[in-house]
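Missing here: one protein chain of the complex. Every other protein chain is in place.
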């Protein structure tokens, strides 16, 4: 069994944004030399997500509006008890739960084994500082 | 290490429906010959989900009503910016994020290692055409 680990660091200038990291994951797969196995990609921070969906800007606009409706930004401690700690990102911890922490992707014949429109995104909900993303492969 | 890949194709006649695919996944596991490992099952389309829950029709009725409340069908571009592309399935990309893309299940002693009520479902949110589901095992 082989394994390969790679950490990406991103620094998103907005509070909330989505970044297509598929090319970076594909590059890490080539480095790994793995032909058959599984690929885990996860946000290492708890106010961010990794998810798979469409690379379409209208959809990303929709996601932002929808997440803001489900878990609105509110820096006050009455909005989110979490903000009693001095943080203002209570909403981001909720948005991340909707979009998920991680994806697991099959590796087949040395490729990310995707459907026709699958792309891997990093979802940032409390940006403007460096954040890390884990890529881990196991296989042969 | 062994691996095994199988693609299921489904064509759901409704826009939204849930299909129990547990017997298909168990069959793929038998074909694989794997006794210990992990099983990934994911929707290969981005308006569909794979999730684990109860095979109970009342619950599925509840899920449909709830998802419709959280992300209502609206074919217009004012409802979902994604629909500016000519698509009418903006809602389906949102419903899929709630229910998730994939499940990972332990394989132990050649069986899907489930709790008492766990069943694997394909969740369709934009049906009436063929869609693919990935099953990938790794193990020994």
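The first chain written gets the first letter, and so on, giving A and B; residue counts start at 1 in each chain.
Quick note on the criterion: a contact is a pair of C-beta atoms (placed from the backbone, for glycine too) under 8 Å apart; a residue touches a chain by one contact, two chains touch by 3 or more.
On a predicted model such as this, the values are computed, not experimentally measured, just so you know.
> Have a look at B:14, B:31, B:54 or B:68 and name the one touching the chain we're not showing.
Of the candidates B:14, B:31, B:54 or B:68, B:54 is in touch with the missing chain.
> Write down which of A:61, A:83 or A:108 is the residue touching the left-out chain.
A:83
> Against the chain that's been left off, what residues of subunit B make contact? List them.
1, 36-38, 51-54, 56-59, 61-63, 66, 70, 98-100, 103-106, 108, 113-118, 138-140
> Considering the whole complex rather than only what is displayed, give the residues of subunit A touching the chain that is not shown.
Missing-chain contacts on subunit A: residues 1, 3, 5, 38, 40, 42-46, 70-71, 77, 80-85, 90, 93-94, 96-98, 100-102, 104, 132, 134, 136, 138.
Criterion: only the chains that are shown with their structure count from here on.
> Quick one: report the Å distance separating subunit A from subunit B, using the average Cα coordinate of each chain.
Averaging C-alpha atoms per chain gives centres 20 Å apart.
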